[in-house]
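The other protein chains are all here in position, but one chain of the complex has been omitted.
First chain written, first letter: the chains are A, B, C, D, E, F and G, and each begins at residue 1.
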Amino acid sequence: MNFLIMNIPLNITSTIHDWIYSIMPETAASITIMVLIAVIYLALFAIIGLYLVLLERKVAAWFQLRLGPNRVGPWGIFQTIADALKLVSKELTSNDRIDKFLYNLAPYFVIVSTLIGISVFPFSKQFQAFDINIGLFFLFAVSSIGVIGILVGGWASNNKFALIGAMRSGLQTISYELSVGLSLLTMVLLTGTLQLSEIIEVQRTGGWLILQGHIPAIIAFMIFMIAGTAETNRAPFDLVEAESELGAGFHTEYSGMKFAYFFLAEFINMFIIASIAVVVFFGGWLSPFGITDGITWFPEVLWFLIKVVMIIILMMWFRWTFPRLRVDQLLTLEWKYLLPINLANLMFMAVIIWMNWTI
Amino acid sequence: MGSEAIIVFFLAAVVLVVGANFLSNLISHKSDNPQKREPYECGVPTIGPTWIQFNVGYYLFAILFLIFDVEVAFLIPWAVVFKEVGTVALVEIIVFIFILGLGLLYAYKKRALRWE
Amino acid sequence: MADQELETKIKTEEYFVNMGPQHPAAHGVLRLLLTIDGEIIKNVEPDLGYIHRSIEKMCERDSYQQIVHLTDRMDYLSSNINNEAVCLAVEKALEIEVSDRVKVIRTIISELTRIASHCLWWGVMGMDLGALTTYFYAFRDREYINDIFEETCGARLTMNYNAPGGLMFDIHPNFVKRTKDFIKHFKTKIPEYDRLVTGNVIFQKRTKGVGVLTKEDAISYGVTGPVARGSGLSSDVRKLHPYSAYDRVDFKEALLTAGDTFARYEVRIMELWESISIIEQLIDNIPEGEIKATTKAVIKLPKGEYYQRVEAARGELGVYINSTGTKNPYRVKFRSPGFSNLSVLNHITKGSKIADLVATMASFDFVIPDIDR
Amino acid sequence: MKNEDLQNIINGLGENLEFSTEESEFLNVLVPKEQLHTICSQLKSNKDLKFDYAFCITGMDWGKELGVIYHLNSTEFKHEIVVKVKTEDRENPTLDSVHDIWQTAEFHELEIYDFFGIKFNNHPKLRRLFLTPDWEGFPLRKDYVDEANMIIK
Amino acid sequence: MEAILFYILAALIIIFAVASVTSRKILRAVIYLLFVLISIAGLYFLINYNLLAAIQLTVYAGGVIVLFIFSVLLVHHVELELEKTPLKRKIIAGILSLLGLGITLWSIFTYTFKTATTTYSSIEVRDIGLKLLSYGDGGYILPFEVISVLLVAVMIGAIIVAKGEKLKEN
Amino acid sequence: MGVEKKRFLNQFEADGLKQVVPEDFPGKVIPGGNGGNFVVTTLDSVINWGRSNSLWPLYFGTSCCAIEMMQTGAPRHDFSRFGFEVARPSARQADLIIIAGTIVNKMGPVLRRLYDQMAEPKYVIAMGACAISGGPFYYNSYSVIKGADHVIPVDVYIPGCPPRPEALLEGMIMLQQKIKTENMSHKVNPIDGFDEGKV
Amino acid sequence: MSYFSDIYNGVKSLITGMKVTGGYFIHARKGAITQQYPDNRETLKMFDRFRGEVVMPHDENNQHRCTGCQSCEIACPNGSIEIIWDRAIDPETGKKKKKIDKHIYHLSMCTMCGLCIEACPTDAIVWAQNYENSVYDRSYLTKTLNQPGSTVQAGVED
Partner (left out) sequence: MIAGINIYEILTLTSILFFIGLYGFFTRENLITVLLSIELILNASALNFVLINTYLYPDLLQGAIFTIFIIALAAAETALAIAIIINLYKLIYSVEVKDTETMKY
């Protein structure tokens, strides 16, 4: 397994690298570097999260003929920083009859599981913390435990709305996880590998997978988008915190930082889903038609981020357009439509590959 | 060289997240009163037992999910080697999914996938 | 835990949930005490009075001019229609015949109020069902109406524009132009509403067959307004007991028979079109005439009982005034449309899910101060 | 149908009914409180009357008596009457509930109980609807005084 | 460094396992079990059986534990505590377990394992996949198919158990 | 019709013009400016900046004023420009109650409870005549609380019936200004001693 | 087959909806009708009938038109106006005459109904169009409309 220490072709990185190795014994140095990476990623995480929140608010405003935050700093770019500061300095409340341990645990659970998820993405060829050989499956595995945080948090709050919200959340996440997994599997058939960097390499020669895979790839993408939106508990699948039904849903009792964790995790989850989509369907950091392949200095990260933002805006578009589903409709959608279609699509794809119909 | 980087990353994440929360606890302004310590429910006290028993629908879905989850876990190695193995894999998976599909059909017929 | 204890604790699979008074779907401050099993609603018990402002008692000590401004605050979304109801009652009692101009202006403004109210309802209904954008589109269009109101009446919401005997003052010179502009604008927006919400598959799945109210129940529960018309009960006061200028305009009563949430939705959308057509028929030829019939400074109604009804945005609003001949009414009762509509809620949401309750409530379009008074 | 015709039909339904059309646009029927329920159910079931729609139910304090005014309408024939019922007992006023005839009455009777303290026999659940359960007195009665909450102008 | 991580994980496993079997709050017990499972997944990561680790996380942490949580949510309440086990039983069980542990450890430590000398490389998903799909020697294609039958059997069984009488109605 | 009037940008500027409150004026009167006399440190100013720019309101519209509050959120006035649009349905996560509408006796305890359940720091805006003093329902009404500040301490009062959206925005801006003068170490909870009548 | 046509129609309706919002998204800047309050404070004019607050205009001699007749106080439905009046000897006629001492106006209670202005026989009070009245302390909202030392304009009779 490769462990790339962010080989950004900058001297400063290697200088730091050398310097750390020079002043410490090897083990300590490697630990330090890992911690450094972790810290950098966490900072990245926070920034991505905060700016996604801002993006969401801006995009929502544009859908709704408004301007959105624009007073705190130029174009409102410090708006979410202010929110973060506020949330940090906000009191943490709880009620008397909760299960203290679980109540406090839940937000960490949610946020740490998303944090781990973000660490495996290849933002560019060099910019990847871990290139784990089961990349996709790892993401799938990690995202499947995030829901436990919601379930536990909702239960431990000793609040009826929170419990109903948690129940719904559990039901919804586990249902749609299958579709996420199966639609990704459909694409894995094409690549023959789970490693994210290799998945991208495959697309360098053969074109983006969504084109390589004909109709089944498009179906898989659609299913993935639907299921991914549901996985992140966003509208039209936001039954977990359906405001008009459950008030604030599972995080009714949380305030301040703990609430912020849930809030951030939702956005990071969205980022993760969008990133998966980009890697698996749209060629990751590869430029479209290789237009910037010749330019060595061009930051490939940019392509990755542009594509991710496009997908995220698509998800926001869903959110600001559609009404919310009802619980039983949600389940019908998954178990009656998505899952069978997905299984059929998987076999369809298998047949296509077997017959060598791919481009 | 193992994947310990992930574990270290995990530990670092936990420490940082908990640390941030601790910091927040430190600088936040606090107040206390008896009402604050009660569950929030639209501004009125909760009525009746907070015991909630849900109907069977919920966990049946969890069971079905578990089963399909195992299936996905088995499909992953299959998917990875599908191109190499070819025909055997195709036949194999058709049988596999067919059998599971029967199960799904059964569940559908028995209205286990209908939530009432 | 001992067995019996456990049993008594758990045998009740049902539990209570408070929805409201502070709840996003409570349309203000309605409190519903829900008995729920899983997510299925077993019983809905409304608890009112979180905005009970004792308007009826206050009316007993106010002069008739002063009552008018209180009615603004009852169903604030159809404030002008409420004003009109009181003024019509007083005029009926005093046997004042207001000029045609007043009648037409009243009608136009009432219809504008109805449009504004339905706009808000449309936005909020979308919001309750989770489509948040509807709220913004609807409020954009409301803003135009508010401008019209503000220019003419001086206030955006609680206009207090009617007075017993006529209007407070004449319409603003810009009124006609602004109204026409608005109509032109709004005519392009309703189809957009339809595209955004009405045809949406999720919306239809959420509303069709949900909260079905049969005609018999509608009659027995005294349901009025769009809710009744969605169930096939013809109850449009504008048709049955025309007042102001409604007898001289041509419009259809929106009537559907399905009785579900979607039918109620459709009825209101149809009413938007009808209101537009009413305004279009009137706006071009507002007759000249007195703006206010002279009344005494202190109005005293002759002894007797007076009942006046109008079609507010939510249904039939009845004003019952019992006068003993003094300057204050002896008893005033507002028969608010929301109150009887609310009483049917439990009946039709039993056995449905929480989400259905929200959808049904949204289609009832409650304004709680109107129910509580 | 004309008020006179209505009066003739209704007169046959019970005894001691008082009719008047003065001071009101409707035909007023004053029903003795013992007969309220029977007359109301006949008003609804009589095939010529069919008063199936109670559009307004008003509590009333006439000073001496308390009572209820029912505004009734027939969705089929479109005719309307007003039924009044009075009770002189101010301490413990009791009337029959008509919620089994017009279900809308269930809520209106709650309101009347809340404001006037008139109890309704057979009402499924008589409770304070608008006011807090421990509210003292019945505010819409004429003799209601509440110095704590009410500032008289 | 791997050794340190191993010790950390081992400590976590044992601590949380003990917590899991002694906690009197049922959902906490489940969460402790979850920690044990995650730590075991960590061990798998440590020996580079990444696929196993991921399966452990998906099926165990994401599936079984969620199912456990659901059942706890159904039958328990946050304020409810489990019944105390009689001390006598605890002691007996404790002694028995310790005894068993002693015997096992004794037998392990008296046996010399022939630790393999071949250099060890991490396992790729491919290898496992190929193994699962081969029907020659050491191939697992039959169990692979049988698993699907097992899964269907469980599915049907669960539905029958869960639906009970309701099944007969329709 | 109509006369332009000077607007007092800073309320303290207007002190000279303050009128004597009539003896029998109903209700407790809460003086403004909580902790405004202390020196604001750097950390404070950073946190105050965060707090003042991120006021998340709680849904608390009871009657007519709520419509104007909604209107303020709507495209024309759009309070999201200031970052106020994140309305939280749960009191735990909100910073601000905008009391938009009449508070009646039955609602009083609910309002108090909501306020109590909010996490610190918390602010209150009374919007409209009803929330300030009972407004149109001041006299003769047996069930209206004569001003929300009988129940919870109010930071900013916005008169009007209903106030225009701009007025609400102005009130919120004034609240921001007030927050900016706060000092953490000297902050007194406005609720302390409130019930005993100490203000 | 309805299974597939359901899917097709459903997706189609969803896309129709997305077109509407998408259209607005693309024209985001153009469609927005947002006013930039408070930046537009200077240019933001209320309609001339706007009811902001009741004021009593004074002329340059610090004179107003209020005779203290109390019509407004009576007309006001919720007691927002309190008139404290006095009797003073009219220097011209030598008769005792009613005059206002203080015209107290509770902006905190006023519902902007306009009845007082309708009722005033001398048009002494009018609507102001200021809408920015927020205060930190509600006692600021009780105002005395007549300025200190002001007198009644000559010739104003009720």
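Following the convention adopted for this analysis, a residue touches a chain if its C-beta (ideal position, glycine included) is under 8 Å from a C-beta of that chain, and two chains touch if they have at least 3 such contacts.
The model shown is predicted, which means the values in this text are computed figures rather than measured ones.
At which residues does chain E meet the chain that is not included here?
The list for chain E reads 2-3, 6, 10, 13-14, 17-18, 20-22, 26, 29-30, 33, 36-37, 40, 43-44, 46-47, 49, 51-52, 55-56, 59-60, 63-64, 67-68, 70-72, 74-75, 82-83, 85, 89-90, 92-94, 96-98, 100-101, 104-105, 108-109, 113-116, 118-121, 123, 127-128, 131-132, 138, 140, 143, 147, 150-151, 154, 157-158, 161-162, 164.
Under the stated touch rule, tell me which residues of chain B contact the chain that is not displayed.
2, 56, 59-60, 62-63, 66-67, 69-70, 73-74
Convention: only the chains that are shown with their structure count from here on.
Starting from the mean Cα coordinates of chain D and chain E, work out the distance between those two points in Å.
Those two chain centres are 71 Å apart.
With chain centres defined as C-alpha means, what is the inter-centre distance between chain B and chain D in Å?
Using C-alpha averages as centres, the distance is 58 Å.
Among all residues of chain A, which ones touch two or more of the remaining chains?
Residue numbers touching two or more other chains: 1, 31, 61, 63-67, 87-93, 97, 132, 137, 140, 144, 158, 160-161, 163-164, 167, 170, 174, 177, 194, 243, 247, 252-253, 256, 320-322, 327-328.
Among the residues of chain B, which ones contact at least 2 other chains?
2-3, 6, 8, 10, 27-31, 36, 38, 40-44, 46, 50-54, 58, 62, 64-65, 69, 72, 76, 79-81, 84, 89, 100, 104, 116
Over in the complex, which chain A residues touch chain B? Could you list them?
So the residues of chain A touching chain B come out as 1, 3, 31, 34-35, 37-39, 41-42, 87-97, 107-108, 111-112, 115-116, 119, 129-130, 132, 137, 140, 144, 157-161, 163-164, 167, 170-171, 174-175, 177-178, 181-182, 185, 188-189, 192-194, 247, 252-253, 256-258, 261, 327-328, 331-332, 335-336, 339-340, 343, 346-347, 350-351, 353-354.
Spell out the residues on chain B that touch chain A in their complex, using ranges where they run on.
Touch residues, chain B against chain A: 1-3, 5-6, 8-10, 12-14, 16-18, 20-21, 23-25, 27-31, 36-42, 46, 50, 52, 54, 58, 61-62, 64-65, 68-69, 72, 75-76, 79-84, 86-87, 89-90, 93-94, 97, 100-101, 104, 108, 113-116.
Applying the document's contact rule, which stretches of chain F touch chain B when the two form their complex?
Residues 47, 90-92, 110-114, 116-117, 120-121, 184, 187, 189, 191 of chain F touch chain B in their complex.
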